[in-house]
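This is the structure, below, for whatever I ask next.
Missing here is one protein chain; the remaining ones are kept as they sit in the complex.
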Amino acid sequence: MSEKIGVYVCHCGTNIAGIVNVEEVSQWAGSRLKDRGVVIARDYKFMCSSLGQELIEKDIKELGLTRVVVAACSPHLHERTFRTACERAGLNPYLCELVSIREQVSWVHTDKIAATAKAEAVLSGGVERVIHNEPLEPLKVPIHPDSLVVGGGIAGIQAALELADGGNHVYLVEREPSIGGHMAQFDKTFPTLDCSACILTPRMVQVGNHPNITLLTWSEVTKVDGYVGNFEVAIKKKARYVNTELCTGCGICVEKCPKKVVDDVFEAGMAKRKVIYIPFPQAVPNFPVLDAPNCTFFQKGTCKACEKFCPTNAIDFNQKDEDITVKVGNIVLATGYDLFNPRRIPQYGYGRLENIFTSLEFERLCNASGPTGGNIVLKDGITPPKTVGIVHCVGSRDQNYNGYCSAICCMQSIKFAHLVHERTGADIYNFYIDIRTPGKSYEEFYQRVLDEGTHFVRGKVAEVTEVARSPEEEGKLIIQVEDTLIGKQRRIPVDMVILSAGLEPRYDAKETGKLFGIACSADGWYIERHPKLDPIATMTEGVFIAGCVQGPKDIPATVAQGAAAAARIQGKIQQGEITLEPIRASINEDQCSGCRICNDLCPFSAILYHEDRAVSEINAALCQGCGTCVAACPAGAISGTGFSNEQILAQIEGLLLLNIDQKESKKVLA
Amino acid sequence: MKQYAYYPGCSLESLAVSYNLANIEVSRKLGLELSEIEDWNCCGATAYFPVDEFLAYTLVARNLAKGEKMGLDFVTPCNGCYKNAYFTNAYLQQDPDLAEHINSALEEDNLHIEGTSKVKHLIEVFVYDVGLEEISKKITHPLQGLRVAPYYGCQLVRPRKNGEDVENPRYFEDLLSTIGAEPVEYYSKTHCCGGSLIVTNRMAALDMINKLLQDAVKSKADVIATTCPMCNVNLEVYQGYVNREFGTDYSVPVMYFTQIMGLAMGIKPNLLGIGKELVSGATMMSFAKVKESG
Partner (left out) sequence: MNNDDTFEPVIIGFTCNWCSYRAADTAGTARVKYAPNIRLIRLMCSGRLDPTFVLKALANGADGVLITGCHPGDCHYVEQNYKALRRFHLLKRVLTQMGIEPGRLKLVWASAAEGAILAAEFDKFINEVRALGPLNLPLQKQKTFSTPALEEVAA
């Protein structure tokens, strides 16, 4: 019954050996834990090296080891290394445990004797645990070659195109009537001052024409079932009230529609649109959408002008929402950001005073297809401003609102300064905390705008007010700010204020995340698998994130992430199947009483209940291995492979040194 | 009669005696009894906290403990006292270490503080506890047309508590409307009056007071109503200094809000301490006089 356990204690140079007496630990294990099954105990300078690993492999082969325990660094670093070594020698990798005596002992304690004693206890815990380890096989699941991209902004467009160009079929789902996202609203992009639409629309057209992309705009995902490689996604295609088979995109319906409403999506509230509308001239697909809640026909039963004038009879007031289900192997979430609402900072007067614009509103002002034809003018629609104030960090880097930096506002503000200078010759003031221009050619762009004569005032704007205190201030907006470089309060009268509002997660990001089984951090951005080394994967296999959903970033970084997600997915599709870690729970049917306490505990809906047999069952592929159900089952019918009750209880006993002489059990400090 | 543990604060014994009188008169008319806390001490105002925070908290806590002992809500008519009391009370509840330290000091005086009593400013008591409807019933001499600038002062609303609106609170305006006055749009209603800077850095304070007076004049206020003796003194007593320094010509009456309320309730001006001001309130009083005779 007794296992043959090999124990290996790593010096890690002096990282461990400098504090923990590794030879003593190894000898201790060899003698005191001999009764527990330890047949060999070694210490070595660098266990993770090939020589170190060979020690393990040799012992497995020659001594017929059935279990291996390595006491070294954190399992997050080298668990895989040692498990692979065991596998090479013919031992199931899950019969190997790595316990940390570096990050959790030698690096955090100074008392050598206490550290050595603790290392022994930790090792003992590992030994007791490993006895109960069972050989496990990773699960292999097939990968469906289709993919789903949610969000038709530049991130989603990039991901979709890369996947489609690689020969794979993609569903691109977008909530608005057209793809393009926020980038379609901008006028020029920094630092090149490319026209945003000019660089974006060719991609949009490509998406619209691509044989491998099924474009579903004016649609939303309603449910996601399944697991990596095998997702079943329910999508609601909202009714456009336009038959896209017949519609030619001629636009007569839009022309003839008698009713206008404020366009608070694309035009950011700066202009009106018709009730039946195409969001912007370059929309893809170029089919109009009828805004039913505002439509005269739906409200009162009259009008129907669009239907009357449509030359191809494409208007269909009876159209209903359509629900479809698609099967995909992987999902990319690229749903973008919302802008911080500056109304939350009443001192800035947004919404109360005239001629104060948010960044998106100003983009529409600058845009040639915007409400003023690209003329930068005041609310009267005619007068250009003579002085403009641009406020950085509105709602960002602020403990009262969002503590993080929104990454793009400095460059955006500098870009605005340039555009105002170019088109109006106005006097421009930028109010900043720091100037953040890290990207390629960003700093040079800043220098250029400095040379143009824009004034940069280092100070956080305290207030934007209309209350004048001197004749020059009458009729103006006055920006009150402390100019920290000269140490004086300044009141600067301007005609127009642009607030560079920060980026925030979408208002429904949390709900959307729940739909796809991913979580948000405290700031509301989706949590990536690793912030440095894996920013586009999430903890949920098969679901990727790209673009601002992961955090504020500029267009180059967004595009890179979209492409990265696509590349990762293509790699998986190529392999045809994916291997999942076998840390899962399973229910022993005989012990299950059908109480269903576990059913509601699973956030991944991995537990099904069989009415006929009155027992619950866990879908191993859906199960993510958290173990909550294992702990909850009153009958103890659920076991968690890799973290079973037996393993953990044994580890507790080992840690408390119950497996050896009782007198030793409290030995902690000198 | 609803009772409150009343903490007048040092100023109400001397420079702001009229405020104290007005408070008591108006409260009585509204069916409230302000039971003055026995042997209360100074709250430390703005001066003490930067000197020694812990001692300053203890100073305030002594008053709070005495109020707690009375089993009544703690009410004060001064913004500074209010801010000190409110936040000392709140911090005691949040920080058990602080509470323990303070209580070990209070023990010397046979006192103990739990932090359970509510701390309110007198204006809050009127607006929220009594309610505007009840107040309107007691108005016998509505001050039609009297343009009042509601000067909240900064410490009444800062630091922000319970998500209150610190940029544009409206309850003072509502109260003034209820008593028949016309509250004006007073831009700097929550801006600082300079506080004790009037002593330590007079120029800075005079500059701030100048702005407050300027805005009151701009909005054509007949009188500035205050909720704090410090604000009142700065705005009224130093108006002359402002005029000398900036070459202005201000003559804006400054009254405590309870004095104005009292007039609307038909209480005789001398009972409200009116007549002791430095800036003549004669023009403003014409409203009350008209009603008195009418």
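Some notes on this structure:
Residue numbering begins at 1 within each chain, and the chains themselves are lettered A and B in the order written.
One rule holds in what follows: contacts are C-beta pairs under 8 Å (C-beta built on N, C-alpha and C of every residue); 3 or more make two chains touch, one makes a residue touch a chain.
All of these numbers come straight from a predicted model, not from anything done at the bench.
Note on the chain not shown: across the whole complex it touches A. Residue in contact with the omitted chain (choice from A:C86, A:A121 or A:I536): A:A121. Only one residue from A:V38, A:I131 or A:I573 touches the chain missing from this view: A:I131.
Among A:G52, A:G502 or A:G517, only A:G517 touches the chain that is left out of the view.
By the touch definition given at the top, chain A reaches the unshown chain through residues 74-76, 100, 102-105, 107-111, 114-115, 117-118, 121-122, 125, 131-132, 514, 517, 519-522, 527, 539, 583, 601, 603-604, 624-628, 630-632, 636, 640, 642-643, 645-646, 648-653, 655-659, 662, 665-670.
By definition in this document, only the chains that are shown with their structure count from here on.
In whole angstrom, the spacing between the mean C-alpha positions of chain A and chain B is 50. Residues 165, 167-168, 187-188, 211, 214-215, 218 of chain B are the ones that touch chain A when the two sit in their complex.
Partner chain B is touched in their complex by these residues of chain A: 346-347, 465, 467, 469.
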